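Below is one structure. I have some questions about it.
Yeah, one chain of the complex is gone here, protein chain that is, but the others are all in their spots.
Moving on, here comes chain A:
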Amino acid sequence: MTEKDEEKQSKNKNKNKNKNKSDDSGGGGGSMRVIVPLQGVVQGRGGLVLGSIIPCALFYFLRLYLKRNRPPPSSPPHLSDSPSQSPSPSPSSPSHLSDLPRSHSRTLLSPRPSPALVSSRANSIVKAPESPYYSSRKTVLHDPYHPLTNPRGVLDLGLAENKLSLDLIEEWVVENGRDSIVGGGGGGGGGGELSIKGIATYQPFDGMLSLKVALAEFMSEVMERSVSFSPSQMVLTAGASAAIEILSFCLADSGNAFLVPSPYYPGFDRDIKLRSGVEIIPVTCRSTDNFNLSISALDQAFNQAKKKGLKVRGVLISNPSNPVGSILSRDMLYSLLDFAQEKNIHIICDEIFAGSIHGDEEFVSMGEVLDSVDFDRDRVHIVYGLSKDLSLPGFRVGVIYSFNENVLAVAKKMTRFTSISVPTQHLLISMLSDTKFIQEYIKTNKVRLRKMYADFVAALNKLGIRCTKSSGGFYCWADMSGLIRSYNEKGELELFDKLLNVAKINVTPGSACHCIEFGWFRCCFTTLTEKDIPVVIERIQKVVETCKS
């Protein structure tokens, strides 16, 4: 027994690294305190509890020690070894998963530190299966339709570009453009010396005052003068995506959430969540209501979020909406304001399509409603941009319009990361100040939108495809549920695939817009010309026929 004890004693000494050798002589007492209970365990006596706790404790401390001093386990292998230059990540394949245990054990064997990690954000961006909204862009880019040179190419009804009135803008630029970009002379005719100093040097990062003035005027004009905007409440960004992101950073902390009526613009997933870490809680809208928003749905979503422990910081609405194209009524806007007040949250109104109304309904801006009602404006923010109404997505012009001084102050600082290029600002100041041109443009654009929308919807109707009534924007929200094989996401994506790869038409499936009902597709009609419509219809018809057979 004594020998065993001594054995145990030495074992315990080895385990417990804090004991030093000199303890040997006097350590007898210390280790006896350990030994006795163990002895008790061995002899089946009292000390059972201690006898089991102490070795467990010692084992725990041993593990802790090893853990602290062990190099960190290697991360899931990142995709840097796939030299594909396309940005689309391949969906996570099983091989990645099986890689994990192997590398883990490799690390335990070799004490060398693992390769430096990229951020988890970067990993998730690269690994996330890409939404069809983005992945189809590649197909389109590789094989774009052209009536003469590539009549069998892909017709793009997926990206909201307004090509209907771009010729008007091009005309203006050809006549007036060059002098407005560079030159102290300004104006047409080539007068004045070229002076780059005015455009090359640092300007206010939140946009030049003259551009804000011009944009405020433009926004007002586009909304038919129902509301006026003040340049001092504007912050300009390089694109509306940046505007949404900045508001996400300002109004919510990472892990908080915004309520967003669904179906919604697929880009919001990136704009709101990617870097600011704010969650989106979709608020379901249904075809039975024409996908209109209801306060009860908002309320329900808010309460559900609360139950899940998610703090809702705001509601993000797009008006006219993308993808459906509906307009919020004045009453709904009032109700939204009440809702926001009641829940003490913000409202972000994305009014980027405000100038693209083609229906008969009157568009009411949130700005207009606020003018007429006594309301806490600090919680209302409007987003705008020139990518839609003025067909200039390439120039990157976004606007945050807020009534909240604090938000404006912070947003202004954030524009350091996303300012509009100064030559572009100069060009736009010139263009937007040409009131005659702008008025003509807005009017003509609306007429063309109206006609194209009517023609396209009529053509789809002939195929038996119904569209939700839409009053603004560039899309038809088409019901192709009759054509899908199985009433689920898989069925929808199968149809999407058929449309893209067989019919060679790129549309956006409703699931990419987080629509709760299946079979809805977003079709942009502004990339088309009159001649393209029959081509589109013919191609869809072929798919319709194969679906029916």
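Throughout what follows, a residue touches a chain if its C-beta (ideal position, glycine included) is under 8 Å from a C-beta of that chain, and two chains touch if they have at least 3 such contacts; residues count from 1.
FYI, contacts and distances are computed from a predicted model.
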| item | value |
| --- | --- |
| Chain left out of the displayed complex - its UniProt protein name, from "1-aminocyclopropane-1-carboxylate synthase", "Calcium and integrin binding family member 3", "Kynurenine--oxoglutarate transaminase 1-like" or "LRC58 protein" | "1-aminocyclopropane-1-carboxylate synthase" |
| Contact residue for the chain not shown (choose from A:N290, A:N406 or A:N488) | A:N406 |
| Given A:S119, A:T149 or A:S296, the one touching the chain that is not displayed | A:S119 |
| Candidates A:S136, A:S241 or A:S262 - the one touching the absent chain | A:S241 |
| Listed residues A:V227, A:L251 or A:V507, member touching the removed chain | A:L251 |
| Contact residue for the chain not shown (choose from A:I169, A:I465 or A:M480) | A:I169 |
| Interface residues of chain A (partner: the chain not displayed) | 78-80, 82-85, 87, 89, 113-123, 125-126, 161, 163, 166, 169-170, 173-174, 177-178, 181-182, 194-197, 199-203, 205, 238-239, 241-242, 245, 249-254, 256, 270-271, 274-276, 313, 344, 346, 378-379, 387, 391-396, 406-407, 410, 413-414, 416-424, 427 |
